[in-house]
Each structure stands twice: as structure tokens, then as C-alpha cells.
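I have placed the structure first, in the form of C-alpha cells, so that the comments after it can refer back to it.
Note that one protein chain of the assembly has been removed; the remaining protein chains are unaltered in position.
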Amino acid sequence: MTIDRVGGGALVLLALFTLWESRKLPLGTLQNPGPSYVPVILSLLLLGFGLVVIAMGRGSDGVASVGWGEWRHAIAILGCLAFMALALERLGYRITIFAALAFLLGVVERRGVVTTTVFAVAFSGLSFYLFATVLRVQLPRSPWGF
Amino acid sequence: MTVLRMLLVALVVLAAGAPALAQEAYPSRPITVVAPFPPGGIADLTGRPLVAALEKVLKNPVALVNRQGAAGAVGMQSVAVSKPDGYTLLVALSSISIIPEADKLFGRPPAYTVDQFAPIALLTADPTVLVVRTESPWKTAKELVEDAKKRPNQILYSSSGVYGTLHMAMELLSQAAGIKLRHVPASGGGPAVTALLGGHVEALASGPAAVLPHIKAGKLRVLAGWGAERIAALPDVPTFRELGYPEAEFYIWSGLFAPKATPAPVLAKLRDAVKQAVNEPEFKDVMAKQETPITFKQGEDFQKFFDADARRLAEGVRRVGKIETK
Partner (left out) sequence: MFETIQNLALGFSVALSPSVLMYAFVGCLVGTLVGVLPGVGPLAGISLLLPATFGLNATNAIVMLAGIYYGAMYGGSTTSILMRIPGEAASVMTCIDGYAMARKGRAGAALAIAAVGSYVAGTISVVALMFLAPPLATFALRFGPPEYFALLLLGLLVLAYMSGGSMAKALAMAAFGLLLGMVGIDQMTGYFRFAYGIVELGDGIGVVPVAVGLFGVAEILISAGQKTPQEIVQPKFRELLPSKTEWRESVMPTARGTVLGFLIGVIPGSAHIISSFVSYALERKLSKTPEQFGKGAVAGVAGPESANNAATSGAFVPMLALGVPSGPIPAVMLAAMMVHGISPGPMLINQQPQLFWGFIASMYIGNVMLLILNLPMVGLFVNVLRVPYPLLYPAILAFSVLGVYAVNGSVVDVWIMFAMGAVGFVLRKLQFETAPVVLGVVLAPMIEMALRQSLAMSDGRYAIFFSRPIATTLLAVGAVLVILALRPLVMRTLDWRARLALVEKGENL
């Protein structure tokens, strides 16, 4: 299980998926390509390259040897990011960013309560002020107007 | 007894006063007007001056926000499903009628439907004009049509995108005159004009504002207009109606809309405000500088115009059908 084989394999699967999805769209001809013409060509190219990568992949590093130690941290950060995407328009910018920063600093990085709160409040407040109020960037407000 | 009576009186008073309480004065919060196109487009050129004028009339902050995507569908959909409280409005172009038809054509659930909106007012209604380069051999629209009949599918024209306003305008002409032209879509109004200037296509249906500078500089020649009347800025240009093709009528119009369920008093206030706004001297000034005439219609007038336009476009889209990819 080398990295090249895994990577190449994933790409091959993706190529097959897009080929499958493209069948709903008209293909057209060489003279008059339809909406799925170029995607099909690209999928075939991806398929080809993926297979080449698998074929040449015997000598590359093993999957485990690359080191996945950070995966827990990464999952936490990704989770926080997903939360931000969900909450941004529902809770408004300041609340979302405050919650996200509080989570990352307080829970994930285990900084003290004071550091976390000060940083989270300062960042969410100041960034909103600078970009939304001064520069008039449209940032969402919470349903309570805040 | 007296206590009960007092309570009853209090209740009656409250009940009478409640509607007044519940109905906070409109507007009391900033109003957002959505322009569903990238910044710098036609919606902006009309929308921004209008928003500035509305702010003055309503004495309340009004802001224009660009929400672009999918040829306008994203922004239009966002207003269609927004809270109908009068604080989210839409400045839309004639493509508002085209997109649901195109969705129907492809069998997709429509991003929105036209009856999800309540029209407030029509602001501008520029007819499109047919332009060619000055080096091209056609001096009148008739010559172009004759040539197209002799060589079907040979004359190239560009547009801002497939099923877009510029495409539909040319299609209406083709259907009315019984000719076949070849369509080379570009990705927007600007690139469409560039393609014509560079000689890569030979004709274009365009809004007058975009091509007026080039006409004045002698690079482009305008052959005819799609309006019911001649354009003020181009008085020598005949209309297709005069030339015998009355079905070739098309306007790139811009109008202000609100979600359908907006309460009637709010809509009435907005309609009044817009009526005043378009008469503001600053608004008139900016529009005059852009050489875009203000065509203001409201109520029944607008509804009739809108319905007729929507019918024409729906018919046009249906006749274009799906682009052939044998």
C-alpha cells in the first residue's frame, strides 16, 4: 500500500465517477462537441494518468510511513470549519467567529480562559469593525441584529 | 364590575392600537437591493444611482449588493425566498423571464418563478440595436437580411451568453425575418463587443449604451433597433417595426421587484418612493450622462409591458429549443 497506489487509485475512481455522471449529458460530435465532450476527454485523461501513477507506484513510500499523527487535530479544525460554514449566515459573523476561535484556542489548543476569551472577542469584534463597518464588506449579521 | 369593565375597555383599546404597534414604521432598518450580476454590469449602472436617490427620498439607508452567479439566477433566487418584509429588493433585467423558461426547457426544477415577485416599477427600457463594423459590406438592415437569406448559417454573431438577452434579441429577429445566422456565444456583454470589434464575428445585438462610444468613434455602424420607437440618441436608425418585422421587439429593461408576499402598504410606500426617486435631479443627471433614457412605468402599465415581454421571450426560448448537438 504505497502512497502512489492509493493516490492513483482514488483518482481512477474519481475518473470513473465523472464518466458515469457525464452519460446524462449529450456528447455531441468532434465537429460539434456537446456539454459532456470535454469532461469525458478529461475523465479519460485522468483515468490514464491515474493508472500510470499506480503502475509506477511500487517504489514510493508506504502509506503508514508518511505519518498521519496530526489527524485528530486536523479533524477538529475541519469540524470547526464546517461549523463556521453552517453558522455564518445563521448566527451572524461575530458570534460564529467568536465561537470558532473560542473552540480552537480553548479546547483544541488548551490555552487559558483569559487568553481565549480576550483573543476571541477582540478578533471577532475588530475584524467585523474593520471590514464590515469601515470597508462596507457585506458580512452577515445575526438574527438579533448583532 | 368596574374592574371588569375597565379591563374590557383596556382590552379594546389595546386591540385597536395593536395593529399600529405591530406595524413599525417602514422603513426602519437598512434596505438591501440585490443586483444579481457582477459589479459593473447594466444592473449596477441603473441600480446604484437609483439606490442613492431612494436613500434620499426614504431618508433611510439603502444599499446595493451584488450577488452574482448563474447568469443572475443566484441573486434572483435569493430574493424570491427572502423574508417578504420590504427590506430585500431586487433590481432585475429582462432575463428574469428567460431563466425559468430555460429551466423548463432542460427539465430542471426552476431556480425561481416569475410569480414569486411583485413588480414595483420599471426603470429603463433600452431597445437593443443591431451593430456591425464600419468595414462590413452591409449599410442597411435590409442588406444584412437579404445576405443572410442567400447564405444561411454563414453570418456570425456574438452574444453575452446562450439564452441571454443579446442572444434572444437576435433570435427574435431571425424568427421574424425567416433567416438563419450562426451564433458564437461569448462570456458576457463586454467580450461580445470585443469579439465584434476584433472582427471575429460580424454582427451583434447590443444594448445601446455599450456600443454608443464605438459608434461615435466611427468603429461600428448601427443598422436598426428592436424598439417600438426610435432611440433618442440615434434618431436616424430605423426600427425593425418600420422595416416590416414587428415581432422583432426586444428591450433590455431594468426594474425593481420585491418578494410577492410583501405587505401591500410596504409595496405602496416603495412605489411612491421610486416614483419620487426617478424624478430626483441627481438620478436624472447620472442617467443622462450614461445616455440611458428613463422609462418609468408602474402598476398596470408595467404589468402589461412585463407580461407582453415575458410572453415574447417564452415563445422565443421555446422556438430556440435545446441547442443542437447531433
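Residue numbering begins at 1 within each chain, and the chains themselves are lettered A and B in the order written.
Everything that follows uses one rule, which is that a residue touches a chain if its C-beta (ideal position, glycine included) is under 8 Å from a C-beta of that chain, and two chains touch if they have at least 3 such contacts.
Owing to the predicted nature of the structure, the values given are computational and were not obtained by experimental measurement.
Peer 1: Out of B:P213, B:P246, B:P265 or B:G299, which is the one that touches the chain we can't see?
Peer 2: B:P213
Peer 1: So that we can see where the missing chain sits, which residues of chain A does it touch?
Peer 2: Counting over the whole complex, chain A touches the hidden chain at residues 3-4, 6-8, 11, 14-15, 18, 21, 25-26, 29-36, 38-39, 42-43, 45-46, 49-50, 52-53, 56, 60-61, 66-74, 77-78, 80-82, 84-85, 88-89, 93, 97, 100-101, 104-105, 109, 111, 115, 119, 123-124, 127, 130-131, 135-139.
Peer 1: I need the residue numbers on chain B that touch the omitted chain, in ascending order.
Peer 2: Answer for chain B: residues 38-41, 44-45, 48-49, 52, 63-71, 73-74, 77, 102, 105-106, 108-109, 111, 153, 156, 161-163, 182-188, 190-191, 193-195, 197-201, 209, 212-214, 216-217, 219, 286, 289-291, 322-323, 325 touch the chain left out.
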